[in-house]
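As you look at this complex, bear in mind that one protein chain is not there, while each of the others sits in place.
Here is chain A:
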Amino acid sequence: MTRRVGWTLAGAIPLAFLAVFFAWPVATLVGRGFFPDGPFTLDGFAQVFSDARTWRVIRTTLAQAAAGTVAAVLLGIPGAWVLYRTRFPGRWLVRAIVTVPFVLPSVVVGVAFKSLVISTGPLGHLGLDRSFAIIVASLVFFNYAVVVRTVGGLWASLDPRVEQAASVLGASPGRVFWTITIPALAPAIASAAALVFLFCASAYGVVMVLGGASYGTIETEIWFLTTQLLDLTGAAALSIVQLVVVGAALIVSSRLQASQARAQRLRTDESVESPWTARRDLGPTILTATVVVGLLLFPIATLVQRSLTTASGLGLDHYANLASTGGGTLSVPVWEAVGNSLRTASAATVLALVLGLLVSLVVSRSPRNEVGRRALGLLDAAFMLPLGVSAVTVGFGFLITLNRPPLDLRSSLVLVPIAQALVALPLVVRVLLPVLRAIDPRLREAAAVLGASPGKVLRDIDLAFLGRGLGLATGFAFATALGEFGATSFLARPDQPTLPVVVFRLIGRPGLENQGMGFAAAVLLAVGCAVVMGLAERMRPQEAMTW
């Protein structure tokens, strides 16, 4: 009985957080759209859906999100192999670099990609400007790390002996891969795909910059209708469409995960990694190197180059300027913004980790009845929603819900880490859950039979296996919080800006000095992210026993 109370409480705390800071604001704002002048009406829907533009926007959103997801998954799986199952010198560096795009503000990435492909850019002759391909490339740029890390996290703890046994018994490498490895990884792949799809479906700035004005997405339309027209009825109709799309993606993903989830043989030591060998690893390595160098480093290099370009050639002037307020464009020196970013991101990380751990532990239980299993499935999906719902809807929803005591938080600094945690939380769950689900329940049962208390089982089995996942999740959560801009920009405090806000400001001003400083600040953000991720990688779990 007490056990049940304990688990219910463990689920209730994060759920209450989600309800107050997400569901309530969103439901209230969308609700206003249904009652524009008092009585309930669906006129807004009729108007929105009779517009041909709406359907084009929905098609564009689905097409780019689907293509972005497929491309990121196909390229990410070999990347996960190379970076998490083989050992080679400098691997930590590559792992860190891969995550950098994840924190770069989309305004900077938009500028970097666009500068490459416009007619005067280095890739101008390829005619990629305003093409579907370049949009997909930018989506892969942002989301490659999601696949590599989510899949890699599980792959790194899969016991290789099953595969070894199969190959000793005569299975070809291809057969081993398709019949053993891929099914074992399926939960993580489905999990990563769902995340990437949500990120792609709600991508905002980059798609419009690269694709041109006619590439409007559901997200850009909601932004326009809400912030510029305050047409809450039209925005509500599109928000419902967004929820349906996101909900459908989550259902597909959770079905896939449920049908494939099974206990795996997991290990927490490093024996699963083997030294890099050309015969086995050359193919995936070439592919991964191409992605890392061509797709990730090339645009980042243009940022670095622009951060070093001064009026008199190359130099570090813009970096030196970071110590100042850039001749007045900023209210505080960039170093102060770095401090603000680190503070809020740390708070957001703690919040996301604690709540994410609770959610993962609860969702990874296996209730004996169908109702329980369904409830956990819903709980899991609920925490993914903040990724797929427009930051504008959440931000405007805050204004009309968290507006009276005791929760008048509208001008409070507390909202910034809370908003960041909402976005980071699903990533934490996505990293931890596949690992927890793969733990053989017999392990827990055996421990319990042998007299271990539930607390001890939790600590010595669940948490021990989670060790490496926790390192990854921490890094991920921190990077997400550091780079989060959508929700943060609504809550921005001009006198206490975060680093992405500073980048946004500087890039939005004329003159070489402002621009150069903006790019230098973006490079700083990228380096900071790489360092954090590198450190998180090194967090090693205490060794756990395996069978």
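In the analysis below, a residue touches a chain if its C-beta (ideal position, glycine included) is under 8 Å from a C-beta of that chain, and two chains touch if they have at least 3 such contacts; residues count from 1.
By definition in this document, contacts and distances are computed from a predicted model.
Trainee: Between "diguanylate cyclase", "Peptidase M75 superfamily protein", "Thiamine ABC transporter substrate-binding protein" or "NADH-quinone oxidoreductase subunit K", which matches the UniProt record of the unshown chain?
Mentor: The UniProt record for the chain left out of view names it "Thiamine ABC transporter substrate-binding protein".
Trainee: Which is it among A:Ala23, A:Ala133, A:Val162 or A:Val350 that touches the chain not included here?
Mentor: In the full complex, the listed residue that touches the missing chain is A:Val350.
Trainee: Can you tell me which of A:Tyr84, A:Phe141, A:Phe396 or A:Phe476 touches the chain that was removed from the display?
Mentor: A:Phe396
Trainee: Which listed residue (A:Ile118, A:Ala301 or A:Val527) would be found touching the missing chain in the intact complex?
Mentor: Checking the options A:Ile118, A:Ala301 or A:Val527, the one contacting the hidden chain is A:Ile118.
Trainee: Write the list of chain A residues that the hidden chain touches.
Mentor: Within chain A, the residues that touch the unshown chain are 2-3, 6, 9-10, 13, 17, 53, 107, 110-111, 114-115, 118-120, 205, 208-209, 212-214, 220, 223-224, 226-231, 306, 309, 311, 325, 327-332, 343-344, 347-348, 350-351, 354-355, 357-358, 395-396, 399-400, 403-406, 408-414, 416-418, 445, 448-449, 451-456, 458, 489-495, 504-505, 507-516.
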